[in-house]
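This is the structure, below, for whatever I ask next.
With one protein chain removed, the remaining protein chains of the complex are shown where they sit.
Showing chain A:
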Amino acid sequence: MSGIGTGYDLYPTTFSPDGRIFQVEYAHKAVENSSTAIGLCCKDGVVFGVEKIILSKMLVEGTNRRVFSVGEHIGIATAGLTADGKRIVQNARQEAKNYENFTSDIIPIHVLTERLSIYVQVFTLYNYIRPFGCSLMIGSYDEEKGPSLYCIEPDSVALGFYGCAIGKGKQEAKTEISKLKLSEMTCKDAVKEIAKILIKTVHDETKEKEMELEMSWVCKETKGKHKLVPKKLIEEAVEWVKGQENEED
């Protein structure tokens, strides 16, 4: 099989003649194969939502986690190879703990993001370890600085976002997100909007099996602690989305 990168795509240690590292680009493809995750930076916090495809009726609800806590105040949502995501989260947890031990302060989100970015980059340098096949969204809420949302891709580029989507349906999701007025939205509203985007826009009911919504937030209401959104709220959001569908029909 020959593709665009043939000959230059065996190792991350080879540049192609047009200056690309194909192994890193292929890592992006791994992320694009996974189901979508959305992060929204609202006026009082950050909300994450993940579209989880239910692969089998035998799977327990809530298993196959895609959002994780780092320390108490930072949340990370992953898309791509979940195992790779978990590895980076382990590293993040270690960084956060070391920082806290050394300085007695909780790690600021931009410091953690920078360190994870450097960590991810290391894996794009050598031919004996592969790049991570996952993107991460990192979110936190601070009383003084307000909410922050960052996204790290497999090439280690970390950017700050108001709203972000990663995974299969990220293009459609980003279009929908750009229509929202995020600076005026509360986290409770964001839960509904994310549910709407994931259920209606991104998830294709004909092609794929059922989906499960995994949502988490870190906001004023949770006093800056990263927690899963209460099940009741998610159910209400799903009901609301169904109601919207009926209206439009």
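Things worth noting here:
Methods note: a contact is a pair of C-beta atoms (placed from the backbone, for glycine too) under 8 Å apart; a residue touches a chain by one contact, two chains touch by 3 or more; residues count from 1.
In the analysis below, contacts and distances are computed from a predicted model.
The listed options are "Transcription initiation factor TFIID subunit 8", "Serine/threonine-protein phosphatase 2A 55 kDa regulatory subunit B", "Gamma-secretase subunit APH-1" or "Proteasome subunit beta", and the UniProt record of the chain not shown names that protein "Proteasome subunit beta". Interface note for the absent chain: among A:105, A:143 or A:184, the touching residue is A:105.
From the options A:114, A:142, A:155 or A:212, the residue with contact to the chain not on display is A:114.
Residues of chain A in touch with the missing chain: 101-105, 108, 110-111, 114.
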